[in-house]
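Here is the structure we will look at, set down as C-alpha cells.
With one protein chain removed, the remaining protein chains of the complex are shown where they sit.
Moving on to chain A:
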Amino acid sequence: MDRRKSLKAIAVGTLSASVLLDACKTDNKKEAAKGAESAGEFTLDRAVEEQEREKEITSKTFFTPHEMATITVLADIIIPKDEISGSASDAKVPDFIEYIVKDMPEKQIPMRGGLRWLDVQSLKRFNKSFIECDPAQQINIVDDIAYPQIVYKENGKEVTKGKKTKPEMAQGIAFFSLMRDLTTSGFYTSQIGVKDVGYAGNTPNKWNGVPDDVLKQYGLAYTEKEMKECAKY
C-alpha cells in the first residue's frame, strides 16, 4: 500500500472513531464511502449495518509489509512457542492486529508511530531496522521497554513496583505495553490460545456444582439447604 492510500485509510478510520468514542454525542457523521470488496465469511449473526461495516474494514489494508513483518517479530517475542503451545504467529496474531486497528482506529497512530519509534531506536543502536537486527540485538532493545513501573494503592499507601525506567524509553514502553495487550488479546482468543489457557466451557453440559476434589482443596462444602434446593442432573 502506498503512503497516500494509507493516509486515506487513517482519515476514514478517524471519522468513524469519533462515532465509536463519543457514544453520547448527537453528531450523525456518516461513515465514508464503503469498500466494494466482498466481506469475510461470518459464522455468526450480523445485522445489515454490521455487514456493511465489515465490508468496509476488510476492503482496506492498514499496515505496510515492513510494519507487518515488525509486528510479527514482536508478537513472537511476546508469545513464543513453548512446550505447551505455539507462537503468536502460529495463531495468526499479526492478522488480528491488522484487523483490530481498522476496527478501532484510535489505535492506528499509537501502533504506526510506535513501530517507527522502535525502528529509529534500532537505527541509533545498531544502524539497521528492528527486523534486520539479530535476536540478541532485538532483545537488547525489548528489555528496555518491556517492564513498565507500576504504582498502586495498598492500605491507603502508594506502592511502586518494578525497576526505574530510562526517561527516554517512556514512549517505547507505552508502545510495547499496547503491543503486548494486543498480542495477548489475539493469542488467547485463538484456538491455540484458548487451549493453552485451558478454558473448558462453551459446550452443552449439566452443571452439578463445583467438583468434589476442588471443594475439598479449598475447604468448602455445599450446605444442606443448597444440596436440597438446587438443581441436580
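Here is the rule we go by: a contact is a pair of C-beta atoms (placed from the backbone, for glycine too) under 8 Å apart; a residue touches a chain by one contact, two chains touch by 3 or more; residues count from 1.
As a convention for this text, contacts and distances are computed from a predicted model.
Engineer: Going by UniProt, what is the name of the one chain that was not included in the view, given "Cytochrome c oxidase subunit 1", "Carbohydrate ABC transporter permease", "GMC family oxidoreductase" or "3-hydroxyacyl-[acyl-carrier-protein] dehydratase"?
Structural biologist: "GMC family oxidoreductase"
Engineer: Which chain A residues touch the hidden chain?
Structural biologist: 19-20, 23-24, 26-28, 30, 40, 42-45, 47-50, 53-54, 57, 77-80, 82, 84-85, 96, 99-100, 103-104, 142, 146-150, 152-153, 161-163, 176-177, 180-181, 184-186, 188-191, 193-194, 196-211, 213-215, 217-218, 220, 222, 226, 229-232
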